[in-house]
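Structure record follows, encoded as structure tokens.
With one protein chain held back, the other chains of the complex are shown just where they sit.
For clarity, chains are labelled A and B in written order, and residue numbers in each chain start from 1.
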Amino acid sequence: MIKNILKKENYNQNLNSRYTKGKLYFTVFFTALMIAIIGLAILLFQIISQGTEMLSWTFVSSYPSRFPEKAGILSALVGSIWLMGLTGIFAVPLGIGTAVYLEEYAPKNKFTQFLEINISNLAGVPSIVYGLLGLAVFVGALNMGRTLIAGALTMALLVMPIVILASREAIKQVPYSHREAAYALGATRWEVVRSVVLPSAIPGIMTGAILSMSRAVGEAAPVLAVSALVYLTFVPTDPFDRFTVMPIQIYNWVSRPQDGFRELAASGIILLLVLLLSMNSIAIYIRSKYQNKSEE
Amino acid sequence: MLNNQAEFKNKTHMGLSKRRVITGKIAEIVFFLCAVISIITTVGIVVSLLSQSLYFFFEVTLWEFLTGTRWAPILKPQSFGVLPLVTGTLLVSGIAALFAVPIGLATAVFLSEYAPDRVRKIAKPFLEILAGIPTVVYGYFALTFVTPKLQIILPDLIIFNALSAGLVMGLMIIPMVSSLSEDAMVSVSRSLREGAYALGATRSEVAWKVVVPAALSGIVASFILAISRAIGETMLVTIAAGATPRMSLDPLQSIQTMTAFIVQLSLGETPHGSIEYNTIFAVGLLLFVMTLTMNLIGHLIVRKWQQVDK
Partner (left out) sequence: MVTDEYILSSDNLNVYYGNFQALANVSIKIKPNIVTALIGPSGCGKSTLLRCFNRMNDLIPIFSLDGSIKYKSQELYDDTTDATNIRSQIGMVFQKPNPFPKSIYDNVAFGLKINGYTGNYDEAIENSLRRAALWEEVKDRLNKSAIGLSGGQQQRLCIARALAVNPEVLLMDEPASALDPIGTLAIEELIRELAGSVTIVIVTHNMQQAARVSDETAFLMVNDNRAGYLVEHDYTDKIFTNPSEERTEAYITGRFS
């Protein structure tokens, strides 16, 4: 037997000071969280205190103007809704298709691995770079001009990784036994996807689709590069019209030194945040409703 | 009877089979093409940035671009040294990182190691809101709130400045640091924590001396990805940091980032094909290379760490 040379008196546990240190750490960690939350609170308070005065029906239903009291966000609001819709039309089917391919079809090989790395890198490409892509390809090479459709295609490429990620997660949640049951009845792979996988993954996919569109509504940089317009006094009526969006209108107002425009910017931000919040609430609602259902 | 049944079975099988097989094949091809779009997107980005930059590099040498210390693409005499834009970008991102890295990490430790479920459920949506706010809103906040408040303490502060933009950008990327770091810490196995507790470690010793070191690669990856995000961020710096390309690390001054420059020139509706137009692609290419490198490193670390973990 090997003798134990360790001695009790050689340990100086010093528990009190360690606990004090622990409390100090706790305080620091908790403060960090509070800094983030208080930062958010101040931000929201600043916007609400500046923006509520100008917020009115006139603001929503008027075009921009040189006079702050007459100015409104109509053209940008309609532009944002157009852009959101068109982006969804392009991005959602393509994103779902990619997700289905990766989850249901893709063989485990180098190409699939490359696809996955590529998609995760695309998610990290700065949005302004997508703007340059849109400018060079859709506006320039494909000669679409600085139109809604060019903006929407650009934005669709930007948000596609979000749709792909959410759809893959949703598809992964479908139990393998459900697929096996369908295969056992003689269904082909496509029939399994169509009748088993997609129907049960739909709520998750919808959540992802809504989140991707809310990202599109908030983005300004790529639209700036494609549209270059910050001041528009008509409402786009078809995908080949020129357009502007809410974040760009807000940017335009923020950049003006007069207080009146700063307040307009805050009003625009409130409208934008309300729009985003309602979209996200819908997404959360779908998710929770689906979760409850699956627990039954 | 038996014979009939077999015949019936055979018939339906043969009748549907061909169409079903073809439909299945078409579906597979369609899904595959969807997936290929993501590759086309990457190729599109690289080709459009490279081809337009090529025109730029016919007139300005790569060496002059990368080492020149004066950026004046519009004013005559023109000068195309990109370093002032790079230092501007790094200055703002550096301030953001100094602010967001410690706070994001501490938040992550709190959420992963201390917070009871109830607190976590309340706190995380706030962080998600912070992450979901459009960047123009942060720009507005930096310009109309943070800068005036900072000017009270720092009278020398210019209206458009790197400090305020950097701090607000820090606030913006805190959720990214904290959520990725928290993921890394949560996945540290329970048995490691128990091992440390069983040796008489306190909660904070377990967090700081066992969990954080074990999750270190994931945490580092979160820093890299967040800083890369800061480098590529556009509207916030366009609104709040100014439009003065300046080779200086003075945070109180107005600077210009690479992204803000791209926006500035895009707004002017520069004629297609002019050197000014091509300049934004050259700057965009540099930006793309910088962020791509950081993202690749970040993802590589995450991947490696996941493998080790399993």
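One rule holds in what follows: a residue touches a chain if its C-beta (ideal position, glycine included) is under 8 Å from a C-beta of that chain, and two chains touch if they have at least 3 such contacts.
All of these numbers come straight from a predicted model, not from anything done at the bench.
Participant: For subunit A, which residues reach the chain that was dropped from this view?
Facilitator: Missing-chain contacts on subunit A: residues 1-8, 10-15, 18.
Participant: Provide the residue numbers of subunit B that touch the chain removed from this figure.
Facilitator: 116, 189, 191-202, 205, 209-210, 213-214, 308
Convention: only the chains that are shown with their structure count from here on.
Participant: Distance-wise, how many Å sit between the C-alpha centres of subunit A and subunit B, to the nearest whole number?
Facilitator: Whole-Å distance between the two chain centres: 13.
Participant: Which bits of subunit B are touching subunit A when the two form their complex?
Facilitator: My answer: residues 20-21, 23-24, 27-28, 30-35, 37-39, 41-42, 44-45, 48-49, 51-52, 102-107, 109-111, 113-114, 123, 126-127, 129-130, 132-141, 143-145, 171, 174-175, 178, 200, 202-205, 207-208, 225, 228-229, 231-235, 238-239, 259, 262-263, 266-269, 272, 280-281, 284, 287-288, 291-292, 295-296, 298-299.
Participant: For a test of understanding, state which residues of subunit A touch subunit B in their complex under the given definition.
Facilitator: 13, 18-19, 21-22, 25-26, 28-33, 35-37, 39-40, 42-43, 46-47, 50, 93-98, 100-102, 104-106, 114-115, 117-122, 124-133, 135-137, 140-141, 157, 160-161, 164, 188-191, 193-194, 214, 217-221, 224-225, 228, 230, 247, 250-251, 254-255, 262, 265-266, 269, 272-273, 276, 280
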